[in-house]
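Inspection log for the structure reproduced underneath, given as structure tokens.
Missing here: one protein chain of the complex. Every other protein chain is in place.
And then subunit A:
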Amino acid sequence: MHVEEKLTAETFPAEPERATLEGKNKFLGFWFFLGGETVLFASLFATFIALRDKTAGGPTSEELFQMPVVFVATMLLLTSSLTSVYAIHHMKNFDFKKMQLWFGITVLLGLAFLGLEIFEFYEYVHEGLKYSTSAFSSAFYTLVGLHGSHVAFGLSWILTLMIRNAKRGLNLYNAPKFYLASLYWHFIDVVWVFIFTVVYLMGMVG
């Protein structure tokens, strides 16, 4: 199928993200990138695991971490992962408006998550955990901060796609773009699952 083909719900392909050569290439390339991201985050997780007890007299994770904040953040991000699944579901049904709506909800949930994280970092700095306080603090802010910047990037990516294509509607040119943005968003949630487990929950156990 061709990128510029005018489509209706009847002629829209079942897998619009891979119906064109460009879409197929993007799909492969993006998964390759996610494999690389896995390695990048692993190196930061490894550093954090090695240094998590080296607090150099500064605050420890047991003193800092609050279960309710982490729990709410986890629920927000997990739910936003489901809402972007809904968006892609409507994309496959060729329902552009519903896709935009669910991506919009995803963005709102992501913003709430990001706000919570900024508030959390602000609290930690006030309790004396600065970036250079200890090996633990540097490893913590680098790992969780890089995840937060992924959230910020993912939000601007989805928003840009939504605004840029608002009047264009759905076609085989932008379907792969929306699809990959949602993959990226799920990957952010994958990383968060390990962050809340390894950094927060293990930090509270000691």
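One rule holds in what follows: contacts are C-beta pairs under 8 Å (C-beta built on N, C-alpha and C of every residue); 3 or more make two chains touch, one makes a residue touch a chain; residues count from 1.
In the analysis below, contacts and distances are computed from a predicted model.
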Out of "Cytochrome c oxidase subunit 4", "ABC transporter", "tRNA 5-methylaminomethyl-2-thiouridine synthase TusC" or "(2Fe-2S)-binding protein", which one is the UniProt protein name for the chain not included here? "Cytochrome c oxidase subunit 4"
Listed residues A:50, A:118 or A:163, member touching the removed chain: A:50
Residues of subunit A in contact with the chain not shown: 9-11, 14-15, 18, 27-28, 31-32, 34-39, 41-43, 45-47, 49-51, 67, 71, 74-75, 78, 81-82, 85-86, 89, 92-93, 183, 186-187, 189-190, 193-194, 196-198, 201-202, 204-206
